[in-house]
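My questions all concern the structure below.
All protein chains but one are shown at their positions in the complex.
The letters A and B name the chains in turn, as written, and every chain counts its residues from 1.
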């Protein structure tokens, strides 16, 4: 790896870093160098190891192999505090705030300005926070509790926190996912001025145009391995995507044309106060409908409400023409609905249970007789679906947590396909899984649609939406902002609707 | 796949080792060792009278431990069981004093237990309150109501045939009559927990309530029914207590909740939910019971017995965790030294 950079010593660097979690090898011999005054992009698909790399830099994970270098000297960060003291500020994908404490306290926890006898100077904390917010152009109240802040506002608090360090290295893991266009522009202004003052910046974003707008160099990861580090100038979006995906897009999105049947799922004027408003759409048998939008736009919330995990305040849901009672997943399942939820580890699977028990959980009634479980049919149902979906496991009795991310996702799909649903809602079906499994999942969804299943696919991965969906619904701020045909749907049209630029075209 | 077998087998080996040294098996073995040693070396342990004392004194804990096990597996706890038993006994005494026939009184007491459980369950499931806080509250409230109902009186003149049932033994054996309904409940609880959809759901809810809800488990209803079952069995225990000791007082079964919780946790039921076996819980109950009995026989003071209970409790939660951490660390060392080819690398080959 050679660098054209004149700057001899990187501020912060990784050399040959590997990190495993159980059976999953998240990073494999990755090297990365961050230079003062440079914005460096980290590209890669979901699950390529970007978040793990950041956590290694931030002192959250200690690498199994390899070293972290600070100003060219090897260092060991024993915890986030060590990294922070070395001037490394991190903005995580999911905000990590203290809901009970004020915004100002959140920013300065553990580093509050002090006056005599080591007492916290509350006035200085307040003033410094107000100052940061002015610099960011945000009008949050420093004394407001963090509980109840929108995701965008939480993200802004995180950014203010990172700014408050006067950090030498600023690491941002998808900071713009929930921000509007002008908020992004303002953030970029701040980041640029930081960089000009000599800070090194590591930036992760799914929006490639942001990478091109902000960064000088880009490092690409795939399946936990280093692929390339190169200047952004002269690189095209297609080049970058090819490095990230490692294969042609057609192969990754094997969408087959399918016979579109009768309306299977009909959602009319569904409203949950403060979460989503007046959401109406239909999904027909054989159709894959994509549901796009920014994080926090209310997509998952709609799915949860339809499936009965959350209640709704107004509107109605019909499955195959029959109204569905709100608030009961068991009834939704009986009506033929299945939901592969967003958070695999917390919602999709019971991590402390075996593969067999996880698959069996959706078919307890089918595999019991007179209220007593039939071990034989319980096991054969699990084996059947685990084999059909090519789950790689040692024993069905192993804890599901021992599987890799992709195989875990297959178990989630198995447990739901085993219920023979007529409507399948998948929420981020390929987040955090390797490219090979990703293609398998896509082929599976395509096959299911071919068999007449109505599929509603929520995804933040735009190429996935564009590659797989027959029709695309775009949500913005809790409302359906646009409905686009496969032909109309392009990266630009979907993003425009998702960020509210186009208003309500329908 | 061939080159991935090394870490796989390493994992398998440690998993099998883990199966063999499961905590509930350890507790069962300890109980067995204790019984064998006691029969051999402790004077008067093996005679029928002592054994019937042992069982009779342990039965209240053993009874409540059955539904408590199911409740703890689902991730909740009920600290009001002792008070519910006390309240049930107090109402029994008060109604008996008021001249009602015992055949009417007992169903009323059991119904009262159901109501007590329902109150706990509704507060936990409808309002989303932590069961610990709720049942500390009802612990005081139910005991307080028992005190209001019966004051400082004690009622002892229950019909002789019922008292005989409460303290008598099956002819020619050391087994108390009351062990028969307990055995029936034991079988029922074991089947429910380990061989029915309800049991499967309980484990799922305890291990991850959210994932269970997303899988269509009716979490609230399930938890509510477990609280009701616990209330019912607690009231039953209250009736048994009053008959066994021939005395209904408001302070019957005070502190019983701590013994039950200690025994259940000792038996390997994970306090965080989702893990444990009914066999382990029962072994835990009788290990504590037998230990106390033996210590009394060899003249260890009651106070020292308390210390032993406490130490066992701490060890029972610390032990499995330390063991698990050690085995995780061992597995990690093995994975690191084994020649590893990541599973992810083989996945595309299998898929395409």
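Quick note on the criterion: a contact is a pair of C-beta atoms (placed from the backbone, for glycine too) under 8 Å apart; a residue touches a chain by one contact, two chains touch by 3 or more.
In this text, contacts and distances are computed from a predicted model.
**Q** Assign the chain not included in the display its UniProt protein name, restricting the answer to "Membrane protein", "Dehydrogenase", "Anti-sigma factor" or "Autoinducer 2 import system permease protein LsrC".
**A** UniProt lists the chain that is not shown as "Autoinducer 2 import system permease protein LsrC".
**Q** Given that one chain is not shown, which residue among A:192, A:207, A:242 or A:268 touches it?
**A** A:207
**Q** Considering the complete complex, identify which of B:27, B:63 or B:134 is in touch with the unshown chain.
**A** B:134
**Q** Return the single residue from B:48, B:170, B:188 or B:306 that touches the missing chain.
**A** Touches the omitted chain: B:306.
**Q** For the chain that's not shown, point to the residue among B:54, B:236 or B:265 touching it.
**A** Among B:54, B:236 or B:265, only B:265 touches the chain that is not shown.
**Q** Mind pulling the chain B residues that touch the left-out chain?
**A** 123, 127-130, 132-134, 136-145, 147-148, 151, 255, 258, 261-262, 265, 271-272, 301-311, 313-314, 317-318, 321-322
**Q** For the chain that got dropped from the picture, name the residues of chain A it touches.
**A** 60, 79-81, 84, 92, 96-101, 105, 109-112, 114, 118-120, 122, 139, 141, 143-145, 147-150, 153, 180-185, 207, 209-210, 273-275, 477-478, 495, 499-501
By our rule, only the chains that are shown with their structure count from here on.
**Q** Calculate how many whole Å lie between the centre of chain A and the centre of chain B, each centre taken as the average of the chain's C-alpha atoms.
**A** The answer is 41 Å.
**Q** Could you please specify the touching residues of chain A with respect to chain B in the complex?
**A** 20, 23-25, 28, 64, 223-224, 307, 309, 328-330, 332-333, 339, 341, 346-353, 357, 360-362, 364-365, 368, 371-373, 390, 392, 394-395, 398, 402, 404, 406-407, 415, 434-437, 439-440
**Q** Within their complex, state which residues of chain B touch chain A.
**A** Going by the criterion above, the answer is residues 1, 7-8, 11-12, 15, 191, 195-197, 199-201, 203-204, 207-208, 210-218, 274-275, 335-336, 340, 342-352.
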